[in-house]
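A single protein chain has been omitted from the complex, and every remaining protein chain is retained in its original position.
Right, chain A next:
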Amino acid sequence: MKLSALHQSYINRRTNSFRSSGPLDSSSDSAIKSPAAIFWLVFHALCCLISLLLGYRFSRLVFFFLFSTSSTNFYTSPFRSTAELVKTLDVHSVLSNNPVANLDLPLLNKTVTNSRVVVGRHGIRIRPWPHPDPVEVMKAHRIIEIVQKEQRSQFGIKNPRTVIVVTPTYVRTFQALHLTGVMHSLMLVPYDLVWIVVEAGGVSNETASLIAKSGLKTIHVGFNQRMPNSWEERHKLESKMRLRALRIIREKKLDGIVMFADDSNMHSMELFDEIQNVKWFGAVSVGILTHSVNTDEMADRKKDEEENPRMPVQGPACNASDMLAGWHTFNTLPFAGKSAVYIDDRATVLPRKLEWSGFVLNSRLLWKDSSDKPKWIKDIDMLNGDIESPLGLVNDPSVVEPLGNCGRQVLLWWLRVEARADSKFPPKWIIDPPLEITVPSKRTPWPDAPPELPANEKPAMGMQDPIVKHSTKRTSRSKHRSKRKHEPKTDTQVSTRHSEQS
């Protein structure tokens, strides 16, 4: 069965060039009896014997290309074991691109025009460099952008308003980490954006260089107070900084929706779509990610989690008819006395009763003389103290609109993680000039194990860096440029540990 099918296809290929039509169905009957067919049968048997001897598949087509003239078809081999052969044959086919003279068999004339599609074995066309072409990739991304923009204009929010983001920050080790996260989230927002960054301790080049990379419209202001070391004080200062930003919005008469993005929070993209629905004053649910490093607390936590395995959420609570009924706040009782006081404590950092980041407001509420302002909003300049949360700006808390499916959707997560207050980090996180540190190699691949300081190690062969004794570092040994795979990862950790302990 197989032989006759192959046979038939061989006949077809012999007589047809790629592009031309070929009488397919009628060729088999008459051609079988011709001597040419018998010759090919013998040839095929010969090739089978050769491949048996050689041990790999020896296609008759290789023979074909070696011995035949160019007057038959150009046909790329279905060889896939030898890649070069494919490539060379591919090139061969590309070169002989012009369809050559058809060897039409003098067979029955068919009145029906035959399909130019040939039945039988075809080559698998592979281009010379079957990898993504960067120009095409960029064009494709542009197409995807256009399609998504069209989708948004059809199904998304109509008439989106500008988003005004307020972020209090200060220069510290983890500032780059947190601020970059927020920055990238804001760069992905499909609406117009104004980013107001209030920096404690005055405007600094660090922060300025960081936010300049975003390409967003930013307003960078300084606040003339240094960030204190305790969480209480820090929360108070941050509230003051946010009020400063609100005053800027009022001065500049910015129009849009104000949201508070603390630099260590994580925002989902749905948040920005959802806040477009706010009319005057809205609240969203915030997931609270408290972490504890202490193992005792972990054990307690586990018990709590069995009873109450959900992540604590702060936000509006609705009753059955989807009206605001109250507020979910964070339960601080399990953490009484065990929470962090100073910024670099290893205990759990607790959020306030209601975080600023869970509220959004229409910027027109802040304008001085706006005629359509509702009556329940307090004037910022009339506040006699600081407010703990934006609820302090409203006279009547029941006017708050719950967003995110009435608070059931958590759209952002609150987290506070900070490094030690005295931790050193290179300015702008750029190491310049490049350090010449050599560190001892560790024998264990486990990153948490403390480094074993070798007593007297001889320098290894084949090392490339010179040994340098850095003044503030311990005496280091030469770095093995060995083939151990875990080395590069552990080196940097050891160096930071050295820097911390020095």
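Details
As a convention for this text, contacts are C-beta pairs under 8 Å (C-beta built on N, C-alpha and C of every residue); 3 or more make two chains touch, one makes a residue touch a chain; residues count from 1.
Simple rule for what comes next: contacts and distances are computed from a predicted model.
Matching "Proteasome subunit beta", "Exostosin GT47 domain-containing protein", "Response regulatory domain-containing protein" or "Glutathione S-transferase" against the UniProt entry of the left-out chain gives the name "Exostosin GT47 domain-containing protein". Of the listed positions A:127, A:353 or A:378, the one in contact with the omitted chain in the full complex is A:127.
Per the touch definition above, the residue from A:140, A:421 or A:435 contacting the chain not shown is A:140.
What chain A contributes to its contact with the hidden chain is residues 5, 8-9, 24-25, 28, 78, 80, 112-117, 119-127, 130-133, 136-137, 139-140, 142-144, 146-148, 150-152, 154-156.
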